[in-house]
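Removed: one protein chain of the complex. Kept in place: all other protein chains.
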Amino acid sequence: MSSLTYAAPTSVDDAVKLLAGSAGLAKVMSGGTDLLVQMRAGRMKPELIVDVKKVPGAIGIRQEGGAWIIGASTAGAEVEAHAGLKAEYPGVVEALDLIGSTQVQGRCSLAGNLCNASPAADSVPAMYAAGAICVVVGPNGKREVPVEQIPAGPGRTNLAKGEFILEIKLPARTPRSGDAYLRFIPRTEMDIAVVGCGVNVTLDANGVCTAARVSLGAVAPTVLLVPDAAAALIGHKLDDATLAALDKAAQAACKPISDKRGTVEFRTKVAGVLARRTAAIAFDRAAGKTTAKAH
Amino acid sequence: MPKVVLSSGSPSLALTRGQTEFEVEATTFRRLVLELDTKFPGLGKQVEEGMAIAIDGEIYQDAYHAELKPGSEIVLIPKIGGG
Amino acid sequence: MNYIDSGLKVVGTRPVRPDGVDKVTGRAMYSADTRVAGMLWAKILRSPHPHAKIVKIDTSKAKALPGVKAVVTGADFPDIPNEEAFVGEGPMNFRDLARNVMARDKALYEGHAVAAVAAITAEVAEQALALIDVTYDVLPHVIDVEAAMADNAPVLHEDMFTVGVEPKPTKPSNIAKVIKFKKGDIDAGFKDAEVIVGGRYTTQPVHQAYIEPHACLAQANADGQVTIWASSQGHFMIRAYTAKLLGMEMANIRVNPAEIGGGFGGKTLIYIEPVAVRLSQMSGKPVKIQMTREEVFRGTGPTSGAVVEVKLGAKRDGTIVAAQQVLKFQAGAFQGSPVGPGAMCGFALYDIPNIDVLGYDVVSNRPKVAAYRAPGAPITSFGVESALDELSTKLRMDPLALRQKNAAKNGTKTHYGPTHANIGFEQVLAVAAEHPHWKAPLKPGHGRGLACGFWFNIGGESTATVHVNEDGSVTIATGSPDIGGSRASMAMMVAEVLGVDVARVRATVADTASIGFTHLTGGSRVTFATGMAATQAAERVVDELKKRAAMIWEISPDAVEWKDGQAVPAGTNAGAFEPLDLAAIALRAARTGGPINAEISVNAQGAGAGFGAHICDVSVDKETGHVTIERYTAIQDVGKAIHPSYVEGQIQGGAAQGIGWALNEEYIYNDKGQMENPGFLDYRCPVASDLPMIEAVLVEVPNPRHPFGVRGVGEVPIIPPMAAIANAIRAATDVRVPDLPMSPPRVRAAIDKA
Partner (left out) sequence: MAKQYVSTTINGESAEYLCETQQTMLDVLRDVVGLTGAKEGCASGDCGACSILVDGRLVCSCLMLGVEAEGKSITTIEGIAEGDKLHPIQQKFLEHAALQCGFCTPGLIVAAKALLDENPNPTETEARYWLAGNLCRCTGYDKVIRAVMDAAAVMRGEAA
């Protein structure tokens, strides 16, 4: 009686063929923690679900020439358990770890979080800040796309029909670099970010910032990369003046809405607060001062 | 005779024509209800269906048998439920 | 007999509950777990509009869908006259109840049931709902309580005229009822006052948020007999209400109580049972209804949101001489908010000569409110206990000392009539004053708050049976659904009376055909009232056991004593006989007159009122407005704790619900009058990481009207938290947050404003 088809292909080609060949709505499933909820609520009525977890490369974590390659469907719990990755990109790992509950961690993935294209997705600002590259496979083969080019708007991506994200690449770490992600929620767990902030910096020997990427979540239709906020950091130590400039730049970048999770005014103020707090952790990590969990 | 007292804001005042205190010839809750109805038509029914009474301070709900002493003070109050 | 000082052996210990293993192994059967062969699944169509005339409902397409077995709308139910009827559970407007279960001419809130379908699968039933064509004439709606009170507000019920005002109004209104309580002379009181504080406080509707959604299974037979499997806070309530709404005889309805997955007051009325029965009658098959979480939020009753205005007048020494309150309570779509108890509870804690309380029961286009733990009291006390904190600040007086100075004691006459007797408020405050938490130095940046609460507690009708089995073990049954361990406390009280090991006493909850009428599990009445019935039944069994022993020994029953679970001769001249225990007497039951058991029904009076005091430490992130509960202590007079662990559990759980109410829980509506957060993602109940350990301190001032000194304990603990936290935030930030929930945006805004 149901018109829904499920497939769990074991090769990229089969997965792409299925996705490209489907007449109706075809959805890629990694963890399914968003997809199944949307289906249950009737917001999403796919005719085909392609479970890509059996596709080679979709699950697992490896390193190539210093760069990290994360299977885009790898469950949060598995990523969280990877000491090497966590040591170099604690911000990305902790951001993924913030998604949902322990139960959700058993299923959720970087690709799912990214392609659900919610502006409040926790792992996405961290990937923006880290300068992550998405390995996209599709009918025209493989292409590499900067993560910030994937979301098109709430619930929409720039992926073409038949395409899906196979892997996420995090660039090789340069010395004195560190990242962090913080989000604000009303409770201590289980909420969607009211504001999220990712910061990734590289320092020189004197602790002066030489490179930075700053991102904000839940303050615009998509996650934002905030060059002005990065500019406020580059060339400076993290002193009060720098923090103030960062706060200002972050607030200036906000184009939020008022909804059940926060008001425009609150989100804007908290974006500044989080930018300061996240930057402080990223700087400490870059300076090798702390390995402590950010939250 | 037992004395019936209504809070000066009680909805029952409409039936007692504003009287907040009056005596009733009754020895039990049951008798009280009957007496109230003869004295102020409708009041007995109101008490029986929607109210509890406090006899000398103690609350009784649906308790015909509850005894009234000659000097008892009876207060009519809303029935109490709970979660 | 009274056992309070009789050297208790079982009562006060902490045995494992009789239903425990079923619940930790997943075997316990809750509402949605029951299945029978040939069962249909039903789904309910709900109004997308908060206020709309139902012009027409066309179900023909739905009926034509293969797999659909029955479709019902309001027209398929008897129209009930608009009158308060008295059925089992007490007064209830069954016309309102019927129209809440299934709308007739009007949909009065988003989520109001308008039709239902029974089909071979849930999926087919869902598809059928989409085929039901409802023509609505959408009307202007009103959500806010004060907006609903305004003259130009859209009127929900053309036939509703405000009760309690003279002269009788001629124009219909959303104000269902005005209630007043007066004591002394309020104007003289305020004239006499040297310090006056006042405030306007608001609370949002919050849902009981029991984790088990409503569900039921109904089977109607051709002979008119109906069986229902459902969880609730009263299966006799389900029987009475279903019978009334369907015009059936109670004898034709048998309700089997499933294990209940939380209620907190929210399962003291019905939503789906009559619908399932009707669909079963029309289809000839068993019908199962299981609400989704979204339906629970949109379609069932939270408690009221309210506006609470408080004014207090005091002498410089802290003596409160005048207290005034205006309460505006949302009732939801039908009248019946808990403004009555709200108007009684707020000032019941204090001995105040002049009191004036004015309350409004107001309908608006929201789900009809249902009971929620101490209905009305948390709302009124949030205002009063916050204002008391303002008063103590203004007087530079310790907030606990201020409460001690004005605390109600035995003999204090309340403003609503009764005189307090056998209460333990002063004892509770004394314990609070000496508690290490109250005396502990504050950590930097932390703030400490105190607030108190009062609840009447009730008794009422209960039935219990005690059976001595053939081997001398004991089985007891009551009509009270066990919502938090009452089978354990029943077994313990009976074991105490019989003088046997509690493991030899097994307790069950009997269905409506197997035991006498028993009122709801609510109002914190079960351990008190049903416990009284169980105790008396056990006592009657003891009398019988003595008779049987006397017969065996051929002596007079008066010459037999019951000691430590055995019949023994009373004194030497009664004769010398070997003691007879239950097994020995049960063995001879047939020869001495047959089975040994007793059933007792009571209408228990003399429920002892409960008082509590909560101490709370918070820290506040001033940049984000995030509040963290750092330490929490709840002190309460519990009368006598039968099973202390479950008494502590009631207090800890009530406090946690109050903390959620205080910090994050609320119904959020958009301008279309639709609820925007009907799920656990955005209706934010506290999670484990939000809370510290909650220390429950049991103060035992026995209630002399109960054989074991029991008082109800379940309601009081939800009353103080909102004010305790608001007062703690005030202490930490110097900012008073008068509006609930004290969520981060609200707290940050309040800090910025100051």
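The letters A, B and C name the chains in turn, as written, and every chain counts its residues from 1.
Here, a residue touches a chain if its C-beta (ideal position, glycine included) is under 8 Å from a C-beta of that chain, and two chains touch if they have at least 3 such contacts.
Given the structure is predicted, the values throughout are model-derived calculations rather than measurements.
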Visible contact partners (per top-of-document touch definition) of the missing chain: A, C
Of A:A20, A:I61 or A:V104, the one touching the omitted chain in the full complex: A:V104
From C:F94, C:Y210 or C:Y271, residue that would touch the chain that is not displayed: C:Y210
Contact residue for the chain not shown (choose from C:L8, C:M29 or C:V163): C:M29
Full-complex contact with the absent chain, from C:G20, C:P48, C:P154 or C:G284: C:G20
Missing-partner contacts on subunit C, residue numbers: 14, 16-17, 19-21, 23-30, 32-33, 35, 123, 208-213, 259-264, 290, 292-293, 483-485, 643, 645-646, 648-650, 652-657, 679-681, 685-691, 693-694, 696
Hidden partner chain, residues of subunit A it touches: 1-6, 8, 31-33, 36-37, 39-41, 49, 51, 75, 77, 100-107, 188-190
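Just so it is clear, only the chains that are shown with their structure count from here on.
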Chain-level touch network, classified as line, ring, star, complete or other: line
Chain of greatest Cα-centre distance to subunit A: B
Whole-Å separation of chain centres (CA-atom averages), subunit B against subunit C: 26
Distance from the mean Cα position of subunit B to that of subunit A, given in whole angstrom: 68
Chain centre separation in whole Å, for subunit C relative to subunit A (CA means): 44
Residue ranges of subunit B touching subunit C (in the complex, touch as defined): 5, 7-11, 14, 48-50, 54, 56-63, 66, 75-83
Subunit C residues within the subunit A interface of the complex: 121, 123-124, 623-626, 663-664, 668, 676-677, 680-682, 684, 686-687, 689-690, 743-745, 748-749
Residues on subunit C engaged by subunit B in the complex (per definition of touch): 84, 86, 90-91, 163-164, 166, 177, 179-183, 208, 263-265, 268, 340-341, 344, 357-358, 371-375, 413, 415-421, 455-461, 522-525, 603, 605-607, 712, 714-715
